[in-house]
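Working notes for the structure below.
Only one protein chain is missing; all other protein chains are in place.
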Amino acid sequence: MGLKLKALTKSPWVFHVSAGSCNNCDIEILDCLCPRFDIERFGALLVGSVRHADALLVTGAMNRKSAMRVKKLYDQAPKPCLVLAIGTCACDQGIFRGSYALTTPLDELLPGAVTAYVPGCPPKPEAIISGLVKALQTLQDK
Amino acid sequence: MTTIVPIGPFHPLLEEPELFRLHVDGETVVDIEVEIGWNHRGIEKICETKTFDQVPFVVERICGICSACHPTAYVQAVEDLADIEVPERALYIRSVITELERLHSHLLWLGLAGHFLGYNTVFMWAWKYREPVLDICEELTGNRNNYAMLKVGGVRRDLDESLFPSVLERMDDLDKHLNMLVGAVTDDPVLHARLKGVGILTPEAARAYGALGPTVRASGIPIDVRRDHPYAAYDLVDWDVISVDSCDVYGRAVVRLLECLESVKIIRRCLDQMRPGEIDSGVKEIPPGEGIGHAEAPRGETFHYVRSDGTNRPIRHKARAPTYMNLPTCRATTVGESITDATIILASVDPCYSCTERMGVYDASTGQKALDGKQLIKLSQEKTRQLREEMGE
Amino acid sequence: MTANFFIALLRFLIFPGLLFTAVVGLVMSWLDRKVTARVQWRVGPPFLQPFYDIVKLLGKEVIVPAGGSRMAFLGAPLVGLAGATLAATLIGTAAIYGGGGGFRGDIIILLYLLVLPSLAVILGGAASKNPLASVGASREMKLLMGYELPFILVMLVPIIQSGGMLSLGNLLSFQAQHGSFAASLSGVVALVAVLPCLQAKLALVPFDQAEAETEIMGGALIEYSGAPLAVFKLTKAMMLFTAPMFLVVVLWGGFGQTLGSALLGIGKYVALLVLVILLRNTNPRVKIKHAVRFFWGPVTALALIAVLLALVGV
Partner (left out) sequence: MSEKLVHDLTARLGAMIRELSVKNERRVYVEVAPDDLRQAVRVIFEEMGARYATATGMQVQDGFEVLHHFVFDSQRVVVSLRVSTESEEPEFDSITPLITGAEFIEREMRDLLGIQFKGHPNPKRLILSDDWPDDVYPLRRGRPWEGKVRKQV
């Protein structure tokens, strides 16, 4: 494993994309930054611009309007960039599946890009952190 | 020259997707447009395909931080429709859950407000105090959010009385911390300078827009569904409606903080007064008819309307979240302010888009044609050119 | 000639220039994040975190926004880095070699060099072709105009006190003989006046309007990714070392020649830095309007008082 990769696993800056979620997953993501969980221990930071991001945390069921934005954001992110589906909605659209407002699920929209799925409604912060760690491990295996 | 500064749809200010277009002249906002729809999931249609007993699970997911208030409003609408009496213990349980939610929601807002002001210490401290509230929620209901406690005619689960002493103890702690936060906010001169007189919402404008919750209570209109249309156990315990008349962002912050103290009071009294008993009235059938239910969410009144044709599903379910009424007030509050203030003003109504958008997309533009991407780029390039000239390049 | 050039190059690139300042600056940025975390009841990042961040950014894809000026966009961070490095070299050389390390007028050159990182942010933001970056750049510019005036006024204090010395080395030997300027009344006032300017120079809350993440998403740096971003971050970290160091040398006696005085100097530097970090954590971001008013009002007044006091010799 090269130094670059090692540095990447030690410093994953995350960008949070809420694509039609109910807010819970988003709050639990923010909660990861807070004193009890403090993901800065692992070098992770929540960044304001997608250009600074190493991982996109996507939440929500993706409706027709936000799906296009998610795709655009993914294109704007400098590679390598991980994508994590946070919450049941992002994984398989959950309770909203079949609604007229929704469109393709995340893994069809960004084929092959989703590294980790963190189910739960909402997933606990521990689960989100564990998902991030596992996603980073896939980088090391390469 | 007017520049358009987009805030959103994916912006760290907002934990949810939203697009505000601030028309900015220098640093002053001259106009604002809101575009919503990034969160629209068609919940009202989904509800028509669920049975009356399943709908609470759907409306719970309208919004994560109002995940007790929407089901409360919904079950009250159905209870209104079918004239159902709810057992007293269930009423107390409903109050406890909704107040716990209000506590964590207001603390969450306080933290985010601090974050927007670049005051990350406040963010971290508020969220640290919020954590025990979530623990209590998890112990009492089984989940940190989305409690799945409400059902038509009562509640789904009883509260475990053996947990009450430890809950009360943590409420005492929280009380102390909240008082400290109140002191910190009211004593900080920089916060006064940043928040006082900013984002004025006059009582007249508040009424015209139909603003709700802390937003309107900070404009000197003391309306609160919990007192005005008592539901759950709010008429069985003693508490006060908080209202100030400063009409600004500072007032909204103070109202929320003081409301937290009231919530602690309500939870304590509910746990005290609660007596063993039935928690469910065992509803079998919903007759045809229509019903209305409303509840005071942390952000204001949630309003639900349900119509039944006698089958096991509602034929129409309408949900209106408080932000739906509060957000448009941004036109009254941000115009004329600086872009720096715009963010905290937008945040001061505690916008909750996932609520607002379960059904709607709206645009608060003043009828002027929204600019497309190309024009935006052109404008931004012009601004850059202007900047260059200013720099003497 | 060649030897001199070689030594100068070494000083610029290794010690006390680029390499040394970068390492110390990154350690200091770790200190900043760690203290911040502790104030917020968090654990904070591991010691090597800033190094990982920089290495990682160097390995990422670089995206130049379409329609932007490629030269300005990629050149801006280098301008800032060069400014910070040169400043660090001059200050470090003067601090270590005492009287022999500086040249006449280097204090004025330093004032210019210390502005370069801010100018780089403005240039980079303007080259980004992004409205939010433009807002960030224009804020940086306003802020710069705000704090530079009192900053320069304060710099007059040591010059007046020393009777017109314009070289860092001379100022240091003057302080070694007569005690540090900060020991006099005018020096104390000057130090108080310069502290908010330092905060603004380092772009820390309450004066981080140009990069206000929650208002304008990283502001001027919004479009930067990969290596150029790493350079900006590095420059910022280096400024964390260079700017307080400058004040210690100019106003507060420097590091002297003995081990004891060197340790004292380091203590002064760390004290300044921790003060800055604490200020950052106990204040909300102020509005740019208020910030400029603050710098042109009370801070400038205070700086003027310091100058007047220096003129009457206290």
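Going by the order they are written in, the chains are A, B and C; count residues from 1 in each one.
The definition used in the following text is that a residue touches a chain if its C-beta (ideal position, glycine included) is under 8 Å from a C-beta of that chain, and two chains touch if they have at least 3 such contacts.
Owing to the predicted nature of the structure, the values given are computational and were not obtained by experimental measurement.
Undergrad: I'd like the shown chains that the missing chain touches, ordered by label.
TA: A, B
Undergrad: Tell me which residue among B:163, B:180 or B:208 touches the hidden chain in the full complex.
TA: In the full complex, the listed residue that touches the missing chain is B:208.
Undergrad: Give the residue, chosen from A:101, A:116 or A:135, that touches the chain omitted from the document.
TA: A:101
Undergrad: Out of B:23, B:40, B:151 or B:252, point to the residue that touches the absent chain in the complete complex.
TA: Selected residue, touching the omitted chain: B:40.
Undergrad: Of the residues B:259, B:301 or B:341, I need the one that contacts the missing chain.
TA: B:301
Undergrad: Footprint of the hidden chain on chain B, which residues?
TA: Contacting residues on chain B, toward the hidden partner: 35, 37, 40, 42, 44-45, 80, 83, 207-211, 223, 228-229, 289-292, 294, 301, 303, 305, 307, 315-316, 318, 320, 324-325, 328, 359-367.
Undergrad: Residues on chain A that touch the omitted chain in the whole complex?
TA: On the chain A side, contact with the omitted chain comes from 63-65, 67-68, 100-101, 103-104, 108-109.
Everything below uses one rule, namely that only the chains that are shown with their structure count from here on.
Undergrad: What's the contact topology between the chains, one of line, ring, star, complete, other?
TA: Graph shape here is complete: every pair of chains touches.
Undergrad: Looking at A-C and B-C, which pair shares more C-beta contacts?
TA: Here the pair linked by more C-beta pairs in contact is B-C.
Undergrad: Taking the mean of the CA coordinates per chain, how far is chain A from chain B in Å?
TA: Chain A and chain B have C-alpha centres separated by 25 Å.
Undergrad: Rounded to the nearest whole Å, what is the centre-to-centre distance of chain A and chain C, using the mean of the C-alpha atoms as each centre?
TA: 36
Undergrad: Starting from the mean Cα coordinates of chain B and chain C, work out the distance between those two points in Å.
TA: 42
Undergrad: Counting only residues that touch at least 2 other chains, which ones in chain A make the list?
TA: Residues 34-35, 48 of chain A touch two or more partner chains.
Undergrad: Indicate the residues of chain C shared as contacts by at least two other chains.
TA: Residue numbers touching two or more other chains: 40-42, 213-214, 217.
Undergrad: Using the touch rule from the top, collect the residues of chain C that touch chain B in their complex.
TA: Touch list, chain C to chain B: 36, 39-42, 67, 122, 126-127, 129-132, 134-135, 137-138, 141, 205-206, 208-209, 212-217, 281-290.
Undergrad: In the complex formed with chain A, which residues of chain C make contact?
TA: 33, 37, 40-46, 48-49, 51-53, 55-56, 58-63, 213-214, 217-218, 221-226, 229
Undergrad: Using the touch definition up top, name the residues of chain B that touch chain A in the complex.
TA: Within the complex, chain B touches chain A at residues 9-12, 14-17, 37-43, 45-46, 57-58, 61-65, 67, 108, 111, 123-124, 127-128, 131, 144-146, 352-354, 361.
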